[in-house]
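Presenting chain A:
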Amino acid sequence: MGILEVKGVGKRFGGLQALGNVNLSVAENTVHAIIGPNGAGKSTLLNCLVGKLIPDTGSVTFQGESVLGRKPHEINQMGISRVFQTPEIFGDLTVFENVMIPCFAKRDGAFRMHAYESVKDEVEIREKARLILDDVNMLEKRDMIAASLSRGDKRRLEMAMCLVQEPKLLLLDEPTAGMARADTNNTIDLLKHIKATRDITMAIIEHDMHVVFSLAERITVLAQGTPLVEDTPENIKGHPKVKEAYLGETQA
Partner candidate 1 sequence: MSKNILTRRGLMRTGAAAGAGLAMPTIFTGQVWSAAHSGYTNAPQGSTVTLGFNVPQTGPYADEGADELLAQQLAVEHLNGEGDGGCLNTFSSKALKGNGILGKKVQYVTGDTQTKSDAARASAKSMIEKDGAIMINGGSSSGVAVAVQGLCQEAGVIFMAGLTHANDTTGKDRKANGFRHFFNAYMSGAALAPVLAKEMGSDRRAYHLTADYNWGWTQEESIVASTEALGWETVNTVKTPLASTDFSSYITPVLNSGADVLVLNHYGGNMVNSLSNAIQFDLLSKQVNGKDFKIVVPLYSELMAAGAGENIKGVLGSMNYNWQLDNEGSKQFVKSFGEKYGKPPSNSAQTCYAQVLLYADACERAGTFNPCGVAEALEGFEFDGLGNGKTLYRAEDHQCFKDVLVVRGAENPTSAYDTLEIVEITPVDQVMYAPDHPMFGGAEAKLGECNPGA
Partner candidate 2 sequence: MLGLSSKDTALLIIVALLALLAPVLLNPFPEASAMAQFNAGYPDLMQRFVIYGIFAIGFNILFGLTGYLSFGHAAFLGVGSYAAVWMFKLLSYNVVPAILLSVVVAGLFSVLIGYISLRRSGIYFSILTLAFAQMSFALAYSVLSNPKFNLTNGETGLQVYTDDPQIFHRAGLPDLPHFFGLSMRSTYTVDMGGWSFDFNAGYYLCAIILLVAFYMSIRIFNSPFGIMLRAIKSNQQRLNYTGLNSRPYTLAAFVISGMYAGLAGGLLAAMDPLAGAERMQWTASGEVVLMTILGGAGTLIGPILGAGFIKYFENIFSKINDNVLHQWFSFMPDGAEDFLVAIVHPFVGKGWHLTLGILFMLVVIFLPGGLVEGGQRIGRFVFRRNNRKGGGLEPDAKAKQPAE
Partner candidate 3 sequence: MDAFILQILNGLDKGSAYALIALGLTLIFGTLGVVNFAHGALFMIGAFCAVFLQRILSLSFLTVDETRTDFLGNPMKVETPYVVDWFGPELGNAIIDWSVPLAILFAIPVMVFVGFVMERGLIKHFYKRPHADQILVTFGLAIVLQEIIKYFYGANPIPTPAPRALAGAFDIGTVIGFDANTIIYPYWRMIYFAFSLIIIGGVFGFLRYTTFGMVVRAGMADRETVGMLGIDIDRRFTLMFGIAAAVAGLAGVMYTPINPPNYHMGMDFLVLSFVVVVVGGMGSLPGAVLAGFLLGILESFASTSWATSALPGINQIIIYLVAIIVLLTRPRGLMGRKGVMEE
C-alpha cells in the first residue's frame, strides 16, 4: 500500500472528460513521475490531490486518510507540499522571511498572532530557516527580495519553503519548465540531493524526459485522462503504447 492512493478518480469540465478513472499508487520513499502529452490531465490530477479541485468520482487517500473535501491548507498540514510550475514565492519579502513563514506555519497551522512569541521558539525557527537555506545553497542570498532572484534561485527558494515543513510527500509540477539546460541540470542535482538527504516521497509531473529518466523510480503515463501504463523507467522507454501516445500527439 502506497503513501498516496488514488482510486477511480474522474473529473469533468462541462462536456470535457478531463480525468476518467485514474488509479495510482505512490510508494513511500520513491520518486514517482507522471508523464503524458499535453491535455492528458496531469495538472487536473495534481489539482485534485492538493484540494484545489474536487474530483467528481473516486477517492484520494494519503497515509490512509482521505484528502477529498479538505482545503489546500489542511491538506498541506497532512504532510503534502507542492512546488508550482512557475515558482510561487512571496515576491515582496526577503528570502529569509520567505522561509520563515512555513516555519511559523508548523504542522498544525493554527492561527497565532506570533507577535510576542517566546524568544526560545524564535531562535529555533530562525536556526531551522538558516539550515534549510544552507541546504539549498541560498544562504548568502538570504536578505535579497525574493522577486529579484533568478528563475533558478526562485525554484530553489520554493523548494526550501516546502522542505522546511518536512513534508512526507512533495508534489512537483514541471519543476524545470522554461529553464535553460544548465538550470535544469542544477535542479536535477538539487532534487537528487534532497532525495538523498531525507526520507521523502516525490511525485513529479514532467514534460522533459531527461528530467524524468534522471530521477524517477517509477513512471505513470497518462493519456486522455486515463493511465496508460505504469512501470519502471527502463520498461517505459521502449513501451509501444507510450510511443503511440506521444507520436499521436506530434502527428495531430
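Per the selection procedure, all candidates are chains of the complex that A comes from, given by their letters.
We adopt the following convention: a residue touches a chain if its C-beta (ideal position, glycine included) is under 8 Å from a C-beta of that chain, and two chains touch if they have at least 3 such contacts; residues count from 1.
No experiment lies behind these values; they were computed from the predicted model shown.
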(request) Check each candidate in turn (1, 2 or 3) and state which touches chain A within the complex. (result) 2
(request) Would you tell me which residues of chain A are touching candidate 2 in their complex? (result) 50, 71-74, 76-77, 81-82, 88-94, 96-97, 100-102, 104-107, 109, 111-117, 122, 126, 143-145, 161, 165
